[in-house]
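One protein chain is absent from this view; the other protein chains keep their places.
Moving on, here comes chain A:
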Amino acid sequence: MRETAVVGFAQRQMKDFDGSPSMAELLVPILAECYEQTGWAKKDIGFWCSGSSDYLAGRSFSFVSAIDAIGVLPPVNESHVEMDAAWALYEAWLKIQTGEVDTALVFGFGKASAGVLRRTLALQLDPYTMTPLWPDTVSLAALQARAGLDAGLWDEAALAEVVNRSLTDAEKNEYAVRAGGSSVEELLARPMFADPLRKHDCAPVTDGAAAIVLAAGDRAREANQRPAWISGIAHSSDGLHLGTRDLTSSGSAERAVAAAGGTAGVQVAELHAPFSHQELVLRSALGLGNDVRISPSGGALAANPMFSAGAIRIGEAAKQIWDGSADKVLGHATSGPALQQNLVCVMEGRN
């Protein structure tokens, strides 16, 4: 494996973005931050990869107008995934492994507020047996939450504890859309939204964008004093029928973390859990003990920009390495209904 590190990261998370879903305007300052962090310019980037969705934008080839923000004339080496930018990061990591390029800039963007997000996402389901029923993402997550309650794996107070910790941590995150802890009792007194989930158990609809810079070997050392070296990265998917999965566990997260080398020694894990109970599923599937600090950014319950929130988890985890707060961290991204697809990125600092 070529040694490859995360060396730059910039983000925006906002309640709604008052502008075009192509988001070129939002991406320009984020890319500028990445250039400033690394000391690089456009010409130093060997590969570009983005994550977004036309269904979110409501127009075809929406990513084509967004890539104006990176300056694509003369032509650049560029690709796109219809997934969270964490998967674009995986593609970029592979590209670096091939030896074809030494550096890559990955970005994701999405304006979820333009439509009804929980409805739009019904289009990622099995089109024969699921989409015609238009099951919304919140309902599907609630079926998963209920399965765990019935199995005695968690109770409502455990969900409220996740929310309380997330929103308390989010007070220190300038990009959080939702922040402010209260108490488990106060949270449990609020009304149900999708029984057994309350609105605070579900990530807020969030617009936003993020960018991450990857580099190999000496290029990484040139860009960052303490690069977040990727020691393992992998992703996996479960089948598309909810009924054939055990919703209370996550086989794909288990397979991904095993392929990424496990979590021994991980001090901080940024988990992409858009619903409170999913953090509990992931902690178990990833084998994270009680001594691991979970999502100090506040996580997805504080802000969940579609197509960047997973990449943001990797960026937030990398920051813990850069500033010396941790020596080994994990960034996680999910996609699909009820944690169907999971990606794990383990990073280490070296002294």
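Definition applied: contacts are C-beta pairs under 8 Å (C-beta built on N, C-alpha and C of every residue); 3 or more make two chains touch, one makes a residue touch a chain; residues count from 1.
By definition in this document, contacts and distances are computed from a predicted model.
One chain of the complex is hidden; its UniProt record names it "OB-fold protein", one of "Phosphoribosylformylglycinamidine synthase subunit PurQ", "OB-fold protein", "Branched-chain amino acid ABC transporter permease" or "Na+/H+ antiporter subunit D". Touching the chain that is not shown, out of A:6, A:70 or A:187: A:70 (per the contact rule at the top).
Touching the chain that is not shown, out of A:51, A:110, A:196 or A:232: A:196 (per the contact rule at the top). Where chain A meets the chain that is not shown, the touching residues are 18-25, 27-28, 31, 42, 55, 58-59, 65, 67-73, 111, 113-116, 118-120, 122-123, 127-136, 139-140, 142-147, 150, 192-197, 238-245, 247.
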